[in-house]
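Below are the structure tokens for one structure; questions will follow.
The other protein chains are all here in position, but one chain of the complex has been omitted.
Chains here go by letter, A and B, matching the order in which they are written, and residues are numbered from 1 within each.
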Amino acid sequence: MKKLLGILLTSSLALTACSSGGDDDTTATAGAASCAPSSGPVTLSFTSWIPNIEEVVKVWNAKNPNIQVKVQTGPNGNGGTYQNFFNQLKAGNAPDLGQVEYDALPSFRVQDGLTNLAGCKPVTDAKDQFIDWTWNQVSFGEKDAVYGVPQDSGPMALFYRKDLFEKNNIPVPATWEEYAAAAVKVKAAGGSITNFSQSDINQFAGLAWQAGGHWFSNDGSKWTVNFQDEATTKVANYWQDLVSKKLVSTVPPWTTEWDSAYNKGQAWTWVSAVWGANSISSGAPDTAGKWAVAPMPQWTTGGKVAGNWGGSSTAVFKGSKHPYEASQFAIWLNTSEEALTLLNEKANLYPATKTGGSLAALSKGVDFYGGQKIYDIFAQAATEVTPDFTWGPTMTSTYATASDGFKAAVSGSGTLADALKKAQTSTIDNLKSQSIPVAE
Amino acid sequence: MKSKSAAMAIMGICTLYFLVPIWWLVVGATKSRSDFGNTAPLWFADVSLGQNLGELFRYRDGVFLRWMLNSVLYTGGAALLGTILAAMCGYALAKYRFPGREAIFNVVLGGVLVPATALALPLFLIFSQLNATNTFWSVFLPSLVNPFGVYLARIYATASVPEELLEAARLDGSGEVRTFFTVSTKLMFPALVTIFLFHFVAVWNNFLLPLIMLGNERLFPVTLGLYTWNSQVNQLPELRMLVLTGALVSIVPLVVAFLLLQRFWRSGLGSGAVK
Partner (left out) sequence: MTRRKPAAAILFFVLPFGLLFIAFYLAPIGYAIKQSLYKVTRTGTFGPAREVFGGLEQYQRVFENGPFWSSIGRVLLFGVVQVPVMLGLALLLALLLDSGLVRGRAFFRLAFFVPYAIPGVIAAIMWGFLYSPNLSPFTAVTKTWDLLSADLVLWAMANVVTWVYVGYNMLIIYSALLAIPQEVYEAATLDGAGPIRTAWSVKIPLVMPAIVLTTVFSIIGTLQLLAEPQVFRTFSSAVSSTYTPNLTVYSTSSIPNFNLAAAFSVVLALATCVLSFAFLKVTQRGADK
């Protein structure tokens, strides 16, 4: 009963406190937070949805009795964990560390939810270990700013059914032009060259990223939103053409049906990220040994540009009392060989570090891909990702509108270009409704 | 005779409609992952139910069993206590005249109309003020409140507890509270079972509140746990069979509860609604 009365009292307090709380926040953000080591033992909380993350943290805890990390898991970011982070930030009880994907970092930055780690020695010391473009993803290209430690990356390549391509005498496409030509032949042979990811805009983003699209930019005083630059339009029209000609299937991604299209050999290729290797091997077990990986098709013959799909960072949330220790842990988690090996083994994460590609586990041939050393291709691709792609601060709503439009386009009403146009308008509206300055 | 077979035919078709999806779930849960996509969905292939169950119960140190236990505690506990609270309140609203009675009733009834999405975030902020999020209580306490239960209890109390009986009890010198627990609850018992059952199912189904309140996986109810696994299918497709098997296992306790309680709710359910 006592507890209940407490709740009653505070619930009325909460009514007044929560909204007025905003007024004290006017200080902060500019510049890096001070980042001195704490004295005495420290306990850090860490929320992540990486499968089996506890086992990795256990290794750290065994070695660092004075910096114990307590890990909590939940649904994936957009499945609820991000919303929980936002709620916790609003209530002032966010964990010390959290997993945040690159595309969500700017929204947390806009909500003033991240600690700038640029003053934390463990982080600045480790900067050179990370692939440059992943560092851009967490620093937004600003000086003296680091809003998270890059964790994993998703360099893209082409997964294809080696057996079917060989049997039908179709050359493995090295350019997008060849890819479209191959699509026609695959169709004639009774398959689909791939499945166009109608609702997961991240794949499209990776394709636009490769082509040199720039969706967001930020000059310090306002955001610019552009889903209709030349590169993005090119990619949209290219896929619209394949969709209209029914050369690609359009099953919703990540469903059993989608798995089954690959398992039954109806879909022959997938332009996907490194973690896709596991999606195929577990989603289409009957096709073991029949797949191979080639570099992503290029827009110019002989080009060497890759896109990126996915990847996350370990961020330190605002309000953490131990940013120094938190960044120590984050750096260990994302650079040490033992942690990276475990993360790769338990959760198929692909490191964001320069040397990560040469982990023992990533240097071996993979049976499912006919013994090919597929990770060599991804290690190469990781160095070829265009470095200056920036995400915007309201990606969840942008994805929602764009995927609504993409879904409409594949069901025959409107085009991908229309969908992008709509996404642009609604993103601008959304930024405005949150008072985020934006160029019209 | 003709109408009898027509009636049975309708019942038969409806039984198929209601049970075939459940049959499908039962069959699906017995299959291995590759059989699931490749064999007839409504009939057994190689039965690997034991293996699926074993995997389900072993996965991450048996966290699924923990979730089941949590669900039973959250729902059983909240439904039991919540039913008593709702019954007391509904009973008072039915049997006593006091100022503000109708106002209270209307406000409580209005509570039924509020979307759960609107309550969840403010609740989180309130519990945050107390540092009580991510605890058993943060899900349990809000689950106790069931405005619909008060509504039903009021109707049932009006219908099934005669005024004269209460007068008689008063004449015997029995206090109001004692009368409620010894006499009235007995008369209202079938209705209370109904309220309990509806409350139970409502809490069992609710996953938005635990989703927002809980970070610690060991505190999850089974719905949230399965939802979490379902959202990790991208990274670990082998979880899909666990989700399916888990779904089947998770409905077993409810079906058992229905079977055990059915002779009560049969009689209690509609008595009030007629009046």
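The rule we apply is simple: contacts are C-beta pairs under 8 Å (C-beta built on N, C-alpha and C of every residue); 3 or more make two chains touch, one makes a residue touch a chain.
All values reported here derive from a predicted model rather than from experimental measurement.
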Contact partner of the left-out chain, one of B:Val108, B:Ile195 or B:Leu236: B:Val108
Listed residues A:Gln151, A:Asn218, A:Thr232 or A:Thr353, member touching the removed chain: A:Asn218
Sole contact to the chain not displayed, among B:Leu56, B:Ala79 or B:Leu123: B:Leu123
Missing-partner contacts on chain A, residue numbers: 4-5, 7-8, 11-12, 14-15, 18-19, 22-23, 25-26, 28-29, 78, 82-83, 86, 90, 107, 109-112, 198-199, 218-223, 250, 252, 254-257, 260-261, 394, 396-397, 400-401, 403-404, 406-408, 410-411, 413, 430, 433-437
Interface residues of chain B (partner: the chain not displayed): 3-4, 7-8, 10-11, 14-15, 17-22, 24-25, 28, 37, 40-42, 85-86, 88-89, 91-93, 96, 98, 104, 107-108, 110-119, 121-123, 125-126, 141-142, 144-145, 147, 150, 170, 175-177, 180, 201, 204-205, 207-208, 223, 226-227, 230, 243, 247, 250-251, 254-255, 258-259, 262, 265-271, 273-275
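Just so it is clear, only the chains that are shown with their structure count from here on.
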Approximate Å spacing (C-alpha centroids) for the pair chain A, chain B: 37
Residues on chain A engaged by chain B in the complex (per definition of touch): 3-4, 6-7, 10-11, 13-14, 17-18, 47, 49-52, 72-76, 79-80, 83-84, 87-88, 90-93, 95, 254, 256, 259-260, 263, 275, 278-279, 282-283, 285-286, 347-348
Residue ranges of chain B in contact with chain A within the complex: 33-34, 36-38, 60, 121-122, 124-134, 137, 141, 211-212, 215-217, 227-228, 231-238, 240
